[in-house]
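Every protein chain except one is present and positioned as in the full complex.
Up next, chain A:
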């Protein structure tokens, strides 16, 4: 049977507009859910999704994607990756699945809201496929780690972490609730599809795939590229919306949405991608540093797409460029030190050879972050483990919900303000700007330290905090990924020096 080419019928099929007679337009598409106030009514029918696909094509292609990923997994299950891979690599899998799988399921709701509330028929059509994409991502990233659960209970966090009040989960949920779940359809698409998906998800889902293949984890390498091939399509939903805003006198509003989403996404990815890429990936298989991946995917590729729309770099560009050599190193020191609060076993990543690599990629690392590690290593090598675990809680940012870090003795400082009688702390001027732009949105949330100091966590000691976060009850917490084996070379140095 001869089939028409897609282009010959597509425009008619997606034209699902009608004039409501029983309700007003605003009742059908409430502004707080649909967005786009101030745009002319006739504009929505002109929305032209750049990446078109038919349902027939979608089912055909998605079936092949799943067949590819699942067959690689099936073929390699007997390769016993869990016991053969470096423990640092296994930690990346634990961190990734728990931070990502349930969030992907949440993203299916985001896309489902577009299907219902977007005023653009073309967007409603393509978002239907986006919704199916995200259901696939939720399911496949719960299924793939399941084979490891019987070997290592930390893999149970793949399903459990996002339901818990673990501090990393609190930070991630706050971010995704902000950018993905609680804004109108138009804004959400610019925040989540354009800024988050065409920008930052490439770092983790493509950048890390090279490291995965080199580490022998072809299953994970194939999986994350397969997922990102869906993202590359549905992430295009935001671009026509940006154009509509710009052409109708709302360029400043468009830019601001991107500036907020860009910074918040970046800060989350310092934990999700930054730490693993520079510390957990075994040294011999590192494709590039986090900074180099950032330069490839964000500084070059994402910024070019902004420029092509006639938009600018975010106002804090200089702060951002300094930050990509800095922030994730601080977060690594913090997460490693507070390792009992993690659902994975962090790799220290600071053996003498690894420090040479860090110094090469981040000149000056040894003189700054390295000096803090010198003290930690000295205590560890001399058996003073009690001195290597912090006795107090960190300051936590009231926007990113992540610990406030910086370069020791250089940029580490607290930025705070008082809003309606409550003091808020921020990890940067940018986080403070985000808060000040919309305090009503952020003022009520309590970060983990607010909860502790406010008496929500009992007993108010380390044991109480761990239990509050589900550590030791929902699943086991973290310890050094390599059982401190990396300290041996430092102990030898000590013995030689002694």
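By our rule, a residue touches a chain if its C-beta (ideal position, glycine included) is under 8 Å from a C-beta of that chain, and two chains touch if they have at least 3 such contacts; residues count from 1.
Just so it is clear, contacts and distances are computed from a predicted model.
Note on the omitted subunit: UniProt lists it as "MmoB/DmpM family protein", one of the names in "MmoB/DmpM family protein", "Cbb3-type cytochrome c oxidase subunit I", "ABC transporter permease" or "Fe-S cluster assembly protein SufD".
Residue A:310 is the one among A:249, A:310 or A:390 that touches the chain not shown. Across A:106, A:210 or A:394, the single residue that touches the chain missing here is A:210. The missing chain, though absent from the display, is touched by one residue of A:14, A:65 or A:482; that residue is A:65. Summarising the interface, chain A meets the missing chain with residues 5-7, 50-53, 57, 60-61, 64-65, 68, 198, 202, 205-206, 209-210, 212-214, 221, 225, 228-229, 231-233, 236, 239, 287, 291, 294-295, 299-301, 303-305, 307-310, 321, 324.
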